[in-house]
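Apart from one protein chain that is not included, each protein chain of the complex appears where it belongs.
Chain naming follows the written order as A, B and C, and within any one chain the residues start at number 1.
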Amino acid sequence: MPRVRELGFYHSELPSGALNAITDVAGVAVGHCTLIAGEGEWTGNGPFRTGVTVILPHTGNLYAEKVPAAVHAINGYGKATGFEQIREVGVIETPIALTGTLNVPRVADALITLAIEQNPHIGLGFPEDGRRGYATVNPVVGEISDCYLSDLQARPIGLEHVRAAIENAHSGPVEEGNVGGGTGANCFGWKGGIGTASRVLPAEIGGFTVGALVQTNYGRPEELTIAGVPVGRHIQPPDYQPHREGGSVMIILATDAPLDSRQLERLCRRATFGLARSGSLCHGRSGDFVIAFSTAYRIPDRPQELVTTRPAYHLQPVLHRFSQAVIEAVEEAIYNSLFMAETMTGRDGHIRYALPVDEVLRLMKTYGRL
Amino acid sequence: MPRVRELGFYHSELPSGALNAITDVAGVAVGHCTLIAGEGEWTGNGPFRTGVTVILPHTGNLYAEKVPAAVHAINGYGKATGFEQIREVGVIETPIALTGTLNVPRVADALITLAIEQNPHIGLGFPEDGRRGYATVNPVVGEISDCYLSDLQARPIGLEHVRAAIENAHSGPVEEGNVGGGTGANCFGWKGGIGTASRVLPAEIGGFTVGALVQTNYGRPEELTIAGVPVGRHIQPPDYQPHREGGSVMIILATDAPLDSRQLERLCRRATFGLARSGSLCHGRSGDFVIAFSTAYRIPDRPQELVTTRPAYHLQPVLHRFSQAVIEAVEEAIYNSLFMAETMTGRDGHIRYALPVDEVLRLMKTYGRL
Amino acid sequence: MPRVRELGFYHSELPSGALNAITDVAGVAVGHCTLIAGEGEWTGNGPFRTGVTVILPHTGNLYAEKVPAAVHAINGYGKATGFEQIREVGVIETPIALTGTLNVPRVADALITLAIEQNPHIGLGFPEDGRRGYATVNPVVGEISDCYLSDLQARPIGLEHVRAAIENAHSGPVEEGNVGGGTGANCFGWKGGIGTASRVLPAEIGGFTVGALVQTNYGRPEELTIAGVPVGRHIQPPDYQPHREGGSVMIILATDAPLDSRQLERLCRRATFGLARSGSLCHGRSGDFVIAFSTAYRIPDRPQELVTTRPAYHLQPVLHRFSQAVIEAVEEAIYNSLFMAETMTGRDGHIRYALPVDEVLRLMKTYGRL
Partner (left out) sequence: MPRVRELGFYHSELPSGALNAITDVAGVAVGHCTLIAGEGEWTGNGPFRTGVTVILPHTGNLYAEKVPAAVHAINGYGKATGFEQIREVGVIETPIALTGTLNVPRVADALITLAIEQNPHIGLGFPEDGRRGYATVNPVVGEISDCYLSDLQARPIGLEHVRAAIENAHSGPVEEGNVGGGTGANCFGWKGGIGTASRVLPAEIGGFTVGALVQTNYGRPEELTIAGVPVGRHIQPPDYQPHREGGSVMIILATDAPLDSRQLERLCRRATFGLARSGSLCHGRSGDFVIAFSTAYRIPDRPQELVTTRPAYHLQPVLHRFSQAVIEAVEEAIYNSLFMAETMTGRDGHIRYALPVDEVLRLMKTYGRL
């Protein structure tokens, strides 16, 4: 299974980072925990094709040292949690977890447990002041519905899986396709999953990196567009069984540029343009959300000084360059999520096929791309 | 313990409904499950002074027959969940649950379980179409931090408590004070909890009812204002031990007026004015949220017809009347939450005292209210 | 100058209306007033290449009979006016006018004058009640900066031009390219202007029409993508002189489906996907706004009854069909704005060239589209 740029037809205006992954943003770590268990008929406790993916803005204590962040709902039909507080205070204080829809509460509960392990005063206060404090913690979880392949009702993902994903988290290359929160995903009627990509901005505007990671689970076959070529007009999954319209996509953006929450929110809105390039019609029942964060500075939970100084960036005159980085990285990450996913058979004999590389390549020739 | 209007000093411009409760809106039911267990030192599994309160827009199958709804963040520092989807599609499809902060995921998970019990195709699809559908469900949970009195870390509230609250839910009078999600609440340094009130609009504009239910847990003693009288300038809780600034308030509004989601959102924003009347300074760490719904019509999960007709209301010229109803109901519900709460001792010997009625009455005389 | 679909390479999934124009939505009228005056050096009072375009949801008294409406800022760097009130009350009560940036106040002032002519009680009250009323009116104006070709500082567009545009407004075919508010526009470094298109939804979901009208003035040459083909990678305007990054696009959507303001706002957000298909990078200094309205029902300024019934539509399960209509109509309207625009020389010898059809057609062959 090749990443899209190994196939020779994908053109990028901006250069990618060394790994072409969200982990090109220094300090960012990604981890997966994948649950593949059971075969055949739905039993009420499986079969499972699901998991959880975590994105860590840094591998220290995120609660103690938060990062600036923003969220955006492209289409807010979804069960993502933690967004109200990000909108209000502009920071993320836990890993970002991506999982199957109905697992969200159990994954959020797990993030709370893990935050408490690291910060035992949460919800309790410090012994030295009579345990009167009442710090809380805001878990951030996104989701897609993997129910076509997996028993979603059973909600099998919990603390052990979230802990494993965080323990697995690392910088370096990111596993893509049928892993973690992308395990049971289907996208444009094909097998979807996790994908990632990155872009590096020119040195004269700071040389910053923008990375994207996506969890793709949206669209019908006829919508699929790759690099401008209307792939879905020509190829359809074998024995395609539509299910009720909908889906979802989660898009995570990371950058080392010193952007504040309001500026990151502007980047989030640009992710829509990358999603659009893949042919998405943004269905009513598709929960399409974007989360962005910067690694350029940290916001302490207990600041020593109220007045401080902070790096800042005049984004406005060069926003189109960052836009380009976001749009390209999101678009390429989506393609990677498709090309890196393998055919999977799940519950009740439901199958999602891998997008056939050879047929895509034939189309790319027809359309003058190869 | 009296409700505020039994004390003689509280003046209402609009008449209240028969019960002066959110349940004056026909069809609305409220249920509590209260957990009071353990004494003394924090053990890691208690003591508990917590619970869950549910508000049901109707007692049928809310998933099958949704109601129009809206949300508003007065200050979005909070862990409330389910808001993204309400913003996008303008409906509520589960009971609204109110609990302690870190219980939110477990309560949301319980609402999913209960929705599946009533609608077994959620997350699975109907047998007759090969179980290919993938309906999901959007649990709505609000919270306040009851950690001063209760072991919040242990997250003791789950399926059994949510189920009990829903089974307890009924129309008629609503229990107030130290019950359900208000059990461990503290407000302006005093004991807070659940409060409710309602207002009836004049017949010439439709005779509709507006009800409010609040879960109060915000503010410092010096801020407290009752009916315009600066109570907090004069009385303070005994041996008052401040904890880290913050708190939260959840405000639920119900009406039988045929308002749509956008109009309900305008009502939500008016709740701020009622909160302001209590003296709130809207702290940075206070999660102050409003949820509003209408019982005037229902939105089927599986509509027979795409084109339909619906009752509608020309709100704009009479919005100030609805505003008045919202503001007064929220203000009075807050006072009820204080006057109906009793002194409570919780974990680690922490005490929150009931607001002393006689001292308040003495102040009301000083300030010309009695 | 051909419209894009006469060129043979543009594929539409949904059928267009009879005119393939926003005026396919019954009752909608469009009018232009074009100001082309002066040549050569900037004088402080010209040369002018500017104008105003008006879109009328109906040709009656819009103030007396308002229409449901919504707005969305894709990138809110712009001087559009009237949006606050549309967000709050969800209606439009004047024609929508599109002009050059700095003309906005004068055009808004003209819309006020014209609304008063039709409704003499605005700002004054009726004689019979002692002229005590105080109805106001909310003019809606969008803009693009036509300053590269036109003297923008002089702000030449005022009452006479707005009046003429409204008097010119008619149903039937819409003039495109260098007319009205699009006269001095430049898009992707080429000549831009006004474009329009429409789509008809299948009878089984109601057979409604969605129309789009755009005023295009955004992007750099290298971004231009047409029907998925990276045109900007291959052709550039002759002697291209970049100016400071930026631009703008105004997108107007009309439908006869009985959608409410909240639903129309969801359509607005889908326009972003159509804009993305043209290759836009959504620059920081590009004011990209969407306004949508429905003609399916009217909201009287002085309702007889507060409680009423209204047509309604279950949009959620079929939103992707409306999305497709919006996205395709916006995309095609953009292409029409380019192909229908002619080369224009403006102030200071500045030239914007028409997109060369033959070169585009040659590229379309290379890319397998012809």
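FYI, a residue touches a chain if its C-beta (ideal position, glycine included) is under 8 Å from a C-beta of that chain, and two chains touch if they have at least 3 such contacts.
Please read these numbers as outputs of a predicted model, since none were measured by experiment.
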Exercise. Taking the entire complex into account, which one of C:Gly82, C:Pro95 or C:Gly232 touches the absent chain?
Worked result: C:Gly82
For this session: Please pick, from B:His32, B:Arg270, B:Arg310 or B:Arg352, the residue that touches the omitted chain in the full complex.
Result: B:Arg270
Problem set entry | Residue ranges of chain A at the interface with the undisplayed chain | 88-90, 205-206, 258, 260-262, 266, 299, 303, 305-314, 316-318
Problem set entry | Chain not shown, touching residues in chain B | 11, 13, 74-75, 77, 220, 222, 225, 227-230, 233, 245, 266, 269-270, 272-277, 280-285, 315-320, 323-324, 327, 366-369
Problem set entry | Those residues of chain C which, in the complete complex, touch the missing chain | 42, 73, 75-85, 87-89, 101-102, 104-106, 108-109, 112, 116, 122-125, 130-139, 145, 147-148, 151-153, 155, 241-244, 246, 284, 287, 289, 347-348, 350
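In the analysis below, only the chains that are shown with their structure count from here on.
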Exercise. What is the identifier of the chain with the smallest separation between its Cα mean and the overall Cα mean?
Worked result: A
For this session: With chain centres defined as mean CA positions, report which chain is farthest from chain C.
Result: B
Problem set entry | Centroid distance [mean C-alpha coordinates] between chain C and chain B, Å | 44
Problem set entry | Length of the line joining the C-alpha centres of chain A and chain C, rounded to whole Å | 34
Problem set entry | Distance between chain centroids, defined by C-alpha means - chain A, chain B (Å) | 33
Exercise. Which chain B residues sit where two or more other chains touch them?
Worked result: 88-89
